[in-house]
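First the structure, which I've put down as structure tokens, then a few questions once you've had a look.
With one protein chain removed, the remaining protein chains of the complex are shown where they sit.
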Amino acid sequence: MYTDILIIGAGVTGCAVARVLSRYEAGITVIDRGADVAEGASKANSGIVHAGFDAHPGTLKAKLNVEGAKMYPALCEELGVPYSQPGALVLGFSEEDRQTLKTLVRQGEENGVPGVRLIERDEVLAMEPNTNPEVVCALYAPTSGLTSPYEMTFALADHAAVNGAKFRLNEEVEGVTKGQDGLWHVTTDKDEHTCKILVNCAGVGAATIHNMMSSDLLHIIDRRGQYYLLDRMQTLPFRMTMFQCPTKMGKGVLVSPTVHGNLLLGPSAEDIEDELDTSTTAEGLKFVLDKCRLTWPKATTRGTITNFSGIRAHEEKGDFVIGAVGGQENAYETVGIESPGLSAAPAIGEMVGELIAREQGLVKKGQIVPPIARKKPFHAMTTEERAEAVAENPLYGNLVCRCEVVTEAEIREAIRRPVGATTIDGVKRRTRAGMGRCQGGFCSPRVAEIISEELHIPMTEVTKCGGTSRLLVGTIHDAMKEGC
Amino acid sequence: MNSKCVDILVIGAGPAGLAAAIAAKEDGIDNLLVLEREHNPGGILRQCIHNGFGLHRFKEELTGPEYAQRDIDRAREMGIEIQTDTTVLSVDGKTHTVTCVSSAHGVEIITAKAIILAMGCRERPRGALGTPGTRCAGIYSAGTAQKFVNLEGYMPGKRVVILGSGDIGLIMARRMTLQGAKVLACVELMPFSSGLNRNIVQCLNDYDIPLYLSHTVIDIKGRERLTGVTVAKVDANRQPIPGSEIEFDCDTLLLSVGLIPENELSEGAGVKLSPLTSGAEVDDVLQTNLPGIFACGNVLHVHDLVDHVSNESFRAGHAAAAYVRGQLSGGDTLDVRDGDGVRGTVPQRIRKGVSEEVDLMFRPSGVFRNATCIVTCGGREIARKKAPIFTPGEMAVVKLKPEIVAGLDDTVTVTIERS
Partner (left out) sequence: MEITCINCPVGCRLSVTLENGQVTSVTGNTCKRGEIYARQECVDPQRMVTAVIPVAGSAMPLSVKTRTPIPKKLIDECMKALSAVEIAAPVKAGSVVLANVCGTGVDIIATKSVGA
């Protein structure tokens, strides 16, 4: 199958690049091995739009973080993605930490982060009274924000799709070669593709893809971060994102509200062998809780909704690797996109997309289709808005997820979106159905039925997250016959 | 937006809501409405197809659907209106207005003189346990699996491990086995089962399913669908003992690790909850801290027996009817406290000066053999009950006779004493 531009990887970076390229006259295909977009690191990270003081001045991380963070408020508004900007504190507990924080403040200033300053203990405790009183000082970053990383990815993918980009999911790239015809030949487990331009945004798999094209090898370390996600509560212990002083393994363990009002604790940082091993471990979770107590002495996992882990693609040399693939024509890449990858993604999309457009002489479309307007979620509507919504579409009257107040109308819409949900997890991330305190105990059978109806597949083919993750193994009829 | 007024609004048409509505109707309350979020009334009994219900109330052994049908039929005969497919979104505890939604009627605002909360309970999910491992398919709460099998006719798995020995888990061990699955083990963290003894006998022992007490699941494996779990023995502090691991190849893990009264609506209304029962704090007629708002059944505290749910709910229905007619005596109350060996006694208060029978219901905090439950009022013994065994798996009930209740003048304390 031929396409002008083939993007490998439908995470937040790949989708951001696809969206920018979809402004141009070119056929675009995005391939991902996951059953959904955002199935890798994009679904399992802290959801922080970092202010941009962490990265060393002059690095791509620093530049793109600050640029990306500046784009977030307007982009989220345009795409209908939740965003808030509560600010962040980085806590210092010693004079040594104070020196580190001073360095970070200086970096922030150099990187062009607005409003970063060092504050003393009293101000910290006045801002966030549940902070460990042993705190000495803190870096305050008023522009630190929160978003929903997978919802951002879905929205980018949808916008690219309405402008013509094709998404091929459940498809894994196995080989990349340059043909005699000058085209890239990409072999997957399902198909053979040819394309003029190849863009590698494959997250934890990006080095593997790079090394298929280049002799200048890259090496990605798979760094796993484990988290606790706690239920929404009446009052959260912290309003802002609470960091600890960074180490060479990353930004350390944070305690932060999520953009949806849950509380997030994590991540750990462990280098692992298997880029797909997103299991959690007793040690990793204990590490997270122990570390959190430094920030929040009363830290508790009471009200835990789930624990999860994500894998960050850490490139050995430490910085993002972005641009044309060295020594190759018509090949571009974004490799080593770990934190602050989410924050930088919109800027990476612009940088890579526009680079490709310029170098390849792409022509801008006469008309770019605007994003599909996102309806307000039922749970956020006023009573009057809810009444109107049901009057317009009676399916808003059928509540499916009682914990998160999600209706049948919204679940069907999530499946019908341009890059729609096909799995229980896909519906969950798009609508929050099953993300509440009962963890889908009540609603998952109904969600499965709706998926089965919308996709015209039997109930026994409905999966949690694609592949062999079927919910049901058969009918009672089959089981009884087999049992005999 | 539609709005209407009723005398009594019942939230939930499970066994609790139906019984409460029937009692209120018996007392002459005609302007009565029951709201139910599912398509059919009957609540969780609809999926409890096993027998063992109704021995106390009907003196015969019924299955869940049969028990529910009796109340549904009775409610229909009496002309009680049950509005199904309707979800309550919020309850205003001060104005007694309830906002609900359905596709048939849109958003409705219903004002009621009295409200009976009968929303039932939900199962504790995996997240609450903090079990590490993968987040693959094949992990269900026992009740979700029960729904798939009994109401939808699908098998959630073929090789099953059950974590927790709550009654639904035990019942599902037998159900899955009978329908053709292999149940490998039932694993319980505590040194005793939290389910009823009869269920250990007829659901596990009858089918040679081993029960591992003082064990838990410490790892969950499988990238897409579950492929196995690791079980380990735990020490006295419930910590896994290294070296005691047992591996099970299974495609399904069912969780039966506790039930939680579903009180989000109650909390939103301003109903005061007990941290011990996770249900409302109520007086002897099941009235919450908010006048005219009553709670009964599993939303109040998790019961073992539907017969007890029905009895409790009749009481709430009668009390709500009396409240609507201005005939419910209020005034001062005396506190009921948990003494040694006792957890979460309901009711938490008894009205002073009434002379009606009161059932004190609680869960023992541990296993006590040949023990006596003693109820005192200001240090004076007012009731006692001996039993060969008190266990957390079985709710205990001590009755206070009307003449005893009439004479109460101080805090009531419930204690279990070892003989």
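Letters A and B mark the chains as written, and numbering starts fresh at 1 in each.
Throughout what follows, a contact is a pair of C-beta atoms (placed from the backbone, for glycine too) under 8 Å apart; a residue touches a chain by one contact, two chains touch by 3 or more.
Everything numeric in this text was worked out from a predicted model, so none of it was measured.
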{"item": "Hidden-chain contact residue, picked from the options B:83, B:202 or B:372", "value": "B:202"}
{"item": "Option touching the unshown chain, where B:134, B:150, B:194 or B:277 are the choices", "value": "B:150"}
{"item": "Interface with the unshown chain - residue positions in subunit A", "value": "475-477, 480-481, 483-484"}
{"item": "Positions on subunit B where the hidden chain makes contact", "value": "46, 49-52, 55-56, 61, 63, 65-66, 69, 149-153, 178-179, 196-198, 200-202, 206, 304-305, 388-389, 394"}
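Definition applied: only the chains that are shown with their structure count from here on.
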{"item": "Where subunit A and subunit B are represented by their mean Cα positions, the distance between them in whole Å", "value": "39"}
{"item": "Residue ranges of subunit B in contact with subunit A within the complex", "value": "1, 37, 85, 87, 89, 99, 101-107, 109, 122-123, 125-128, 130, 132-137, 140-141, 143-144, 147-149, 152-158, 179-181, 218, 220-221, 223-225, 240, 251, 264"}
{"item": "Footprint of subunit B on subunit A - complex, ascending", "value": "228-229, 276, 278-282, 284-285, 301, 304-308, 383-384, 386-387, 390-391, 394-399, 402-403, 405, 437-442, 444-445, 459-460, 463-480, 482-484"}
